[in-house]
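Yeah, one chain of the complex is gone here, protein chain that is, but the others are all in their spots.
Chains here go by letter, A and B, matching the order in which they are written, and residues are numbered from 1 within each.
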Amino acid sequence: MGFNGISGLVSEPGEIPWELMVLYFALALLFVFWYGRKEGGLSAFKTVDYVYIGIGAAFTVVWEFFIGPVLDRFLPSAATAYIGFGFFGRIFIIFLIAGLVRKVGTGMLSMFIFNLLGDIFHYGFSGEPIYTIYETLTYGLLVDIAIAFTHGNLFGIEASADKKATVKKTDTSKNLAEPRMRERVFAALHDRKTVLGIFTGGVLGMSWSLPGVMFSGFFAPFLYGGYVSWASILFTTVSFIPGDIVLGAIAAVVAMRVARILGQ
Amino acid sequence: MNVIEIDNLKFSYLGQDETALEVEHLSIAEGESVLITGKSGSGKSTLIQCINGIIPHVTAGRLSGSVRLKGEDVSGMTVAGISRTVGTLLQDPERQVLNYKVIEEIAFGPENLNCNRDEIERRLHAAVDQTGIEDLMERDTDTLSGGEMQRVALTSVMAMEPEILILDEPTSNIDPEGTERIFQFLHKQKGKKTLLVVEHKVERALPFVDRIIVVDSGRIVLDIPKENMLEMVQTLLDKGIEIPEEFLYASKLGLRTADVETVRSELFRAGISLHSHARRSGGGDILEAYSTVRVPGRTIVDAALKARKGTIVAIMGKNGAGKSTFLNSMLGLLGKNEFTFSSTIKVDGVDISESDLSTRGTYVTYLPQSFDLMLINRTVEREVKYSMKKRRIRNDELLRTIFDVFALYEIRAADPLRLSMGQRRRVSMASILASEVRIVLMDEPTSGQDFYHKDRLGKELRMITEMGYTVIVVTHDARFVYRYADELAIMHDGKIVFQGLPEDGFEISAQYGILPPSDHFLRRNEKIVESVAI
Partner (left out) sequence: MNYIMDSIISWFIFLFGVAAPFYLILGAIGIGGFREITKYEAHDSFYYRLNPAIKIVFSVAVMIIASMMIWWIGAVLALGILASYASLKNGRRKVFIGSMFLISIIIGTTWSYAPLTPPSILFEALRSQNLLNLWKWPSYFAVMGYQPYLTLQGLIYGMQISFRFAAVTIAALILVMTTTPSQILKALHKLRIPDPIVFSLMVAMKSVPMVFQSLDASVKMQMLRGLGSGRRKFLKPIFLLIAGISAIVPTIVHLMRGAKDIAISADTRGFRAYNHRTYFVDIPMTRTDYYMLAVFLAGVGVAGIMLALGFGRAIPYIS
C-alpha cells in the first residue's frame, strides 16, 4: 500500500522503466513552461474560455461516468474501466472545446478541470495527484501540441470565421426532395478546410490511443500493483486506434459545426 | 458633467464587413436616465457593450473612435476596472446568476474586488436595502423564480456600487410581478445614478427616464427628451417599436397626455369607436383536460381546461400558479419521482391519459421554451420532416403549406441551429406541426421577443388555427393575449379560475395579479363586434 491508494510499484514484471516516465514528464513540463512563457500562458485566456472549458468538463463527466459506462457494455474490448465508449465521449467533447477555444493550454486546462470534476463526482480524489498529472500531460498536452502546430486554427477553424450566423439563401423552388447522403458527403469532401479538419481530428484521435500504453504499462501497476501484459496492451491499443481515429474525425466535423453555430 | 462621451465610434464584428454600430457623437450626463430602444438586432446591445467595455475586451472586432467614461478611454481600461464604475444587468437571469446561495451571489463582485469581510457586509446590506430582497437572502439561487433571480442579479450588480447602471432588456424574460419590482427599483434610482435602460416596453420605462434614444440599423436615429415622445410616435412605430394604442391615439388627437382614461374619453368625445379584436368560437370541443399534481405536502395543480377546434386559448397566471406544470401534465412530461399526479386528457373523445410519449405525440404536440433542444437535424428540411418520417406519414400538401406559412423555402438547406432566434422558433413550430397532430401546446413563446416577432408569432398562430389546429399558449404578455387569443384561461393557485373571452377575463384578472393591457381599457364596455365561427 502507499499514499492515497497508490501502490507505488515501479519494478513489476513488464513495467515501463520509471526513468523513462520521469524523463517524459520532465520534458513535457519543460515544454509547457517554455511555450507558456513564449505565448503568455493562461493570461491569454479570457473568462469566456474558462466558461467553455467548464461546460465542456461538465459534459465530459456526464458522458464518461454516467452515460459512457452504460454504452461500454456494447464494447467487446471494454477490458478496463478507463477505455471505451466513455473515453470516446471524452475525445468528442475535449476536441470540441479545443476547437472552440483554440488557445495553447486549452487541452491541459480541460483535462485538469475534468479530472478535478471527475474526482468530485466519481473517483473521490483517489489516486491523486498522479491521475491529474498523467492525463493533463498526455491527453491534454497532445491537444495543445495540435493547437500550437496549427497556429490556433485547429480543425481548420479560423478566428476570422463568421461572427454571426449568416445563412446562404438557396433556390426558392418548392421542390422538397432532399439531396442524397452520398451527394452531401461528396460536397463536404470537396471543401479543403473540411478535409483538413477531418484529417487533423483523425490524427489527434489516433494520438490519443497512445497514452493508454503509458497507463497500462506503467501507471496501472504503479497505482494498483499487478503484472503488465503487453499482449493485452497491444491488443487494446491496436483495437482502439480505428475507433479513436473515427471519433477524432467526427469530433472535428462536429467542432467545425458548433464553432460555426456559436460564431466562434 | 458628462459621464459618458462617445465620438466617431464605428464597430464591426470579427469576420463581418458590415458595420454593426456607427455613432458620431453621444454624451450622457451624470444622473441622467436614458431609455435605449429599437427592434431586435438594431445595435442596442452593441452600443451598451461598447460602454461597459465588453467591446473590445471580450468581443473582438474592428473598432475605431472613442468611448470615454468620466474622461477615461474604455479601450485603455480593463473590464474589471470598468466594472467599478459601470454595473451591467443582462436579459437572462439564469445565465447571470453563478453561485448557489443568494448571499454568495451578492458577495461575488465585492469578493472579486478583494474587499474584506466588513466591507463586503456593508456593500451587501446597502445593496439589499435598495432592491428589497431581504426575504430571498437565505434562499438557494436555483429555487428562485425568474423575476426573483433577476432581482438577485440586480442586487449583486448594485453591490459593486457602480455610478452608472446599464440594464439590457432586464424584464424580457421574467414574469409581470418581477417586471413591476424592477421598474419600481428603477423609479427610485432616478437621479441617484446614471441609468441606461434597454427596453422594449417603452411605456413602462417612461416614468423614470429623461431621454429616449432609438437605435436602428446600427445608428442612433432618434435622440429626444421624453416630453417629445408623443410627437414622434409614428417614427417610433416605423422603427418597429411597440407603442401602446393610447399613445397612438393621443398623438392623433393632439393630446398632451397618453393617460388611458383621458384618451378614452377624448375618443368618445370625438365619436371614434375602436374595433374589438375578432374572437372565434371555433368548432366542437377537441380537448378536455383535467389534472391534479401534488408535491409532498401540497397540491400544486388541480385544474380543468377545455379547448375548441381552431381556437387559441391563452393561459395566464402569476408566477408559481402552476401553468407550466399543468401543460407538462397534459403532455405526460412530469417526472414520476418529483410529482404525484393523475390526469384525464381526452382529445376528440379519445382518452390519452395513459399513453406513452410517442403515442401522446400523435394527438398533442409541444413547443418548449428552450426550443433549440429539439433541433436535432442538419437541415431545416429534415427537421421539419422528422415527425412525418418517424410516424411513416406522407402528406406533401401539408408540408408545402407549412413551408409556406413559416417562410422556410429559402432556408430549407440551412443548419437549423445556425439560424437567428426568430428563424429557429419558426423552424421549431413548423417541425412540431408537420405531423398531422391537431393540438399545439406552447410554453412562453413570447418571452424575450420584440414587437415584430411577437406580432409575427400572433399572426402565424392565427393562420394555423385557420388550418384547423388548436393552440394552447402559456404567456405573461397580456397585450399579446388581447390581440390574438380567442379565449383566456386564468390560473391561480393551481386552479383555472376563469375561462372565457379575454374581454371578460381582463375585467377580473387584476385580482389574480394579471394587469390588463391598455388596449382593453380603451375598449372597455364595448360589445364584441365580430364573431367568426369555423
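Please note the rule applied: a contact is a pair of C-beta atoms (placed from the backbone, for glycine too) under 8 Å apart; a residue touches a chain by one contact, two chains touch by 3 or more.
Here the structure is a predicted model, which means the values were calculated and not measured.
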Of B:16, B:99 or B:235, the one touching the omitted chain in the full complex: B:99
Among B:192, B:391 or B:459, residue touching the chain not depicted: B:391
Touching residue (missing chain; options B:34, B:417, B:439 or B:471): B:417
Contact residue for the chain not shown (choose from B:3, B:90, B:229 or B:243): B:90
Selected from A:21, A:100, A:157 or A:245 as touching the chain missing from the view: A:100
Interface with the undisplayed chain - residues on chain B: 52, 54, 57-59, 78-84, 86-88, 90, 92, 94-101, 103-104, 107-117, 120-121, 124, 140, 153, 156-157, 160, 331, 333, 335, 337-338, 356-362, 365-366, 368, 370, 372-376, 386-387, 389-392, 417, 431-432, 435
Residues of chain A (touch criterion as defined above) contacting the omitted chain: 1, 4-5, 7, 14, 42, 45-48, 50-55, 57-59, 61-62, 66-67, 69-74, 76-81, 92-93, 96, 100, 109, 112-113, 116-117, 119-127, 216-217, 220-221, 224-229, 232-233, 235-236, 239, 254, 257-258, 261-262
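Here is the rule we use: only the chains that are shown with their structure count from here on.
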Chain A-chain B separation of Cα centroids, rounded to whole Å: 39
Parts of chain B lying in touch with chain A, wherever the complex brings them together: 13-16, 58, 61, 379, 381-382, 385, 396, 399-400, 403, 409-415, 417-420, 423
Chain B-facing residues of chain A, complex: 46-48, 159-165, 167-170, 172-174, 176, 178, 257, 260-261
